[in-house]
Every structure is written in structure tokens, then in C-alpha cells.
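Coming up: chain A.
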Amino acid sequence: MSILTHIFLWPLIAALMLVFVPRNYRVIIRVVALAATLASMVLAIIMFCQFVPGKSGYQFEQEIPWVDSLGISYHVGVDGLNVGLILMGAVVSFAAALCSWEIQTREKEFYILLLIMSGGILGAFASLDLFFFYFLHEFALVPTFIMIGVWGRGDRKNYATFQITLYLSIGALLALLGLIALYLKSGANTFDIPKLIAYVAANPMSLNAQNFVFPLLLFGFGILVSLWPFHSWAPLGYGSAPSPTAMIHAGVLKKFGLYGLIRIALPMMPQAAHHWMTILSWLCLGNILYIGWVAMRQRDLNLLIGNSSVAHMGFVFLGIASLNLIGITGAVVVMVAHGFLAALTFALSGYIYQKTGTLHMAELGGLCRPLRFIGTALVMAAMAGCGLPGFANFVGEVTVFFGAWKAFPAVITVLAVWGALVIGGIYMTRAVRTVLHGPAPDKFANLEDASLWRKFPYALLLVALFVFGFFPKLLTNQIVPDASKIVSIYQPATVAGANDRNPATVHAATIDASTRGFQAALDNGQTAIENQ
Partner candidate 1 sequence: MNASLLTLEMWVIALGIVLMLADFFFAVSPERKKALAYLAIAALAVMLLTLLGNDAPTGAAFNGAYVQDPMAIFFKRFFLVAAILVLFLTAEFSEKISASVSEFYSLVIFALTGMLFAASSNDFAMLFVSIELITVTFYILVGFQRRKLSSLEAGVKYLIIGALSSAFMVFGIALIWGTTGQLNFTELAAVVPQYLSNKIFLMGVLFLLTGIGFKISAVPFQIWAPDVYQGAPTPTSAFLAVGSKAAGFVLLLRVLFTAVPDVARQWSTYLIAISALTILYGNLCAIPQRNLKRLLGYSSISHAGYLLLGVAALSASGQSAVMYYLAGYMFTIVAAFTVVALVMQHLDNEDISGLAGLNQRSPLLATTMTFAMVSLAGLPPLAGFFGKFLLLRAVLEAGPANHAYYCLAFIALAGIIISFYYYFGVIRAIYWSKEASDLSPIRLSGAAKFSIALCIAGMIWLGTFPNTVVNLADQAAQALK
Partner candidate 2 sequence: MDLQNILFYVFSALTLGCGVLVIANPFSRNPVTSAMFLVLTIISMAGLFVLLHAFFLAAVQILVYAGAVIVLFLFVIMLLDLKAEALRRVRIYGLVAGVVSVGAILSIFLKSLGSTLFSTESPPAPEGGPAELGKLLFTNYVLPFEVVSVLLLVAMIGVILLSKRNLD
Partner candidate 3 sequence: MQIGLEQYLTVSFLLFALGLLGVVMRRNLMVIYMSLEMMLNAANLALVAFSRFNDKLDGQVVVFFIITVAAAEVAVGLALIVALYRRHRSAHVEDLTSLKF
């Protein structure tokens, strides 16, 4: 039994157990939920440490035939692309479970749904079978709607529920169509992703087939990731969601679509990808700039955070769209980093809401004084949000910029950098200024700061951000080998691509060689050759 199975099965089993626990045994309910998520987090960390970067194929694999006639099998495994995501998902789930103390009503149902969410999405990330990949994500998605509907906050709760349900269902179903179409048109008659990739590599799909399937996947997954202009569900939904839900959804579930693009769409449909990625590169500017501007206008902290998390998705899309190793590596790093960050910000805003009863920025102010820890954490989160070094986000974003610079005409990268550095800076500092700085209203004079136990989730997430921000190699060394497998089919294309602007690189490489030794010279020489 693979460790992966344990990682995502424990929360589900716990959810099943909770069904039979009477609703008034609150302590037991919480303990079970925490224990399960903790277990999966510990297992995920172990898995992450045991993972051997660059080893060919998948690790911790397990395969059980499921529906033979359709070629569906239960197949889990990790490579560099999803190992980080699984770790992130497990950590965030645990943090979310910890943050669920803010839920006072119908705890039993809440914890059950929360466990379903975390277990399902971890399974989705772990699974190497198209069917289970989709199945488990959808399984994790449904509780989101119910949680927002039942435990949501704010007067637009119902509308938010309606909208998020509508959008995400459309997205998921489009993706489903795309996956089925992929399965049919590839002709491999299996849902097993590695087999599919191998098969398609051997006998590629026709251009028509690709151009039919790829948009379905792109926009299906895109809607799930709030790709501009299909984003309007996200801020509203997160604004009215209870914070644990927002944490898991914005942090983990949202990454599913991106992961799907990288894992499934890119390796199988190179030609279509080329055609669509240019479009995507402009759409993601919509995320980065447009949503950034929208975020500047927000008067509600949660809406601002929601918008900013939508804007961050733009960087991932940009990295994916660049279709080169640097960009995709960066994209994956941003996915992981943003997972932690989004969870952190929503947890913090949840705390503030719980203490002050409002997230309307005009009513807040000067919270750094009473809530010293929360305030500091929020400042850190804001800084991470506008891509400050030291946090994992910076690593990912800067890598994405390098990838995009290599792939696209300069203007795209220029605008993206503007969005990241300037616009991000503006709305984040505005938020800090209005919420944390300035004179504190008297009614907030003696709010109680987070107690030691409640500091834990925030600290956990911050530590994660710092660790990957200081030692990005922990992630990149695992990502690069497998990402390079994916981009390898794009290399001839990138030569054709708009990327031959530097004759001097070879020269540079030789100069470099004198300083950095022959190995480095070789690398740069290669890049130079690729770049021409």
C-alpha cells in the first residue's frame, strides 16, 4: 500500500468515522479531524523527504485495476511536479483543521466536509489516472459549495454560493468533457496518464483532435483557476466562505486546474498548446493587471485578498504559457508558494473577522497594536503577496519572469513585472496601511491576540513560506527533471519560437567559462544554442 494512499485516505476514513460520532462530542470530533490531517501531513513530509529527485518514472507508485472495460485503474504516484503540491496540500489541510475552531455551529458536518475536501484533493493530486484525477477533485469540490452556503458569512452569501457553484461546475464539466474527449481521441483506450502520454508520444493526435480537446481543457481548468475573464466567482466566494474553506479551496483545490494543464494538456497536445499558449499569455495579463487594479479598489479585506489570489494565478498561467523549463518550474513553485500564502492570508482575515466582526477596511485600523502577532503575520503575508524575497512566492515569480522573458515578446513580461512589483505593492501596502497602521479605534483597543495554540497554524504556514523562500532548491531540484521531460517535446518548437535575440550568448558563455568553470560553460553554451 503506497504511502500516497495513506496520505489521502486517512482524512476520508476520518470523515467516515465522524459520521458515526454523536454531534455533541465536540472534542472527539475535533481531535479525530486534527489527528487525521496531522497524520497525512506527517506522512506527506516523510514522503517529500524520501522523494529522490530526477529518478526516472514515478515514485511511491501503486496500481489497482478498477474498471477493466474502460481501462480505468486506481493508480497513484508522484514525480517532481506533484510532490510539492501534495506536501503543500497536506500542510494547508492541517492548518485549516486547526483554524476551524472559528466554526461554532454544526461542527460535525463541517469537519466531515473539511476532511472530504482535503482528502479528496490530495488524492486528486496523487492520482495518475484521468478518471480518479477528476473524480477525486470533484468529490472535494462539492463540499465547498455546501460549506459556503451553510457556514458562509456576509449578506451576499447566497449569491456567492450560486455563482461559485455555477462557475466551478461549468469549469469542472468542461474539463470532464475534455478529459473524455482526450481519452477517446487519443485512441489509447486507457485512462492511465503515463500510458496515455507514452501512447500519444508514439502516435500523436491529429491537429483537429488537439484543437478540439485542448481548449476544453484549457478553459475548463481555466475556469477552475479563475482565469480572466472567468474569475468573478473567486473573490466573492472567498469573501463569503468560512476561512478554513477559503484556505483549502484557494490554497489547494485551485491548483488542480493548473496541475492538470501541466500534467495532462501540455505533454499530450504540443501543437495545440503552442497555438493556445500565445492567447493564454495575454489572458493571464488580464489576471495580473486587471485583477490587480480591481483589487486596488476593494474596500473589504477579504475581497482584496481574494482578488490578489486571483491575480497571483496569472503568474502561474504565465509560467505555463511560456512552455519552457524555467517558466514551468517557476509556475510549479508559485503554485506551492501561493498555496501556503493564500491559506495564511485567509486564516488571518478569518481571525480578524472573528475578533472585530467586520472586514470592512474603513472600519478597521491600527490593529497592529492590539493584535501584535496577527498584525505582524499579516504584514508578512502582504509582503509575500507583493513578491518580497525571502518568501517562496518571490522565487516562483522571478523564475516565471525569466521564463516568460525567454518565451514572449518583451511587452508581456514588462507588464507582468509592473503588475507584480508596482500594482501588487500598491494594494498590499494600502491594505496594511488601512487595516494595521494608523490610529486604532477605541473599540479595538483591547482585542485579544492569538493564544499560543492558535498561533500555531499561522506559524506553520509562515515557516513553510520561509523555508521554500530561502532554499528554493528543495523544490526546484525535484521539479526540474520531470518538468524537463514535459518541455522536451517543445524544444524544437521553442527554437522556432520568438526567442532568438541574443547572438552574444555564446561569447558570454566562453567568458563565463573562465570564471565559472567548464561545467557552467557547458550549461550556458547549451542555453545559448537553444536560444538561437
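Quick note on selection: all candidates are chains of the complex that A comes from, given by their letters.
Everything below uses one rule, namely that a residue touches a chain if its C-beta (ideal position, glycine included) is under 8 Å from a C-beta of that chain, and two chains touch if they have at least 3 such contacts; residues count from 1.
None of these values were measured; they are calculated from a predicted model.
For chain A, the touching candidate in this complex, among 1, 2 or 3, is 1. Against candidate 1, the residues of chain A that register as touching in their complex are 19, 66-70, 106, 109, 131, 135-136, 138-139, 142, 145-146, 149-150, 162, 165-166, 169-170, 173-174, 176-177, 180-181, 183-184.
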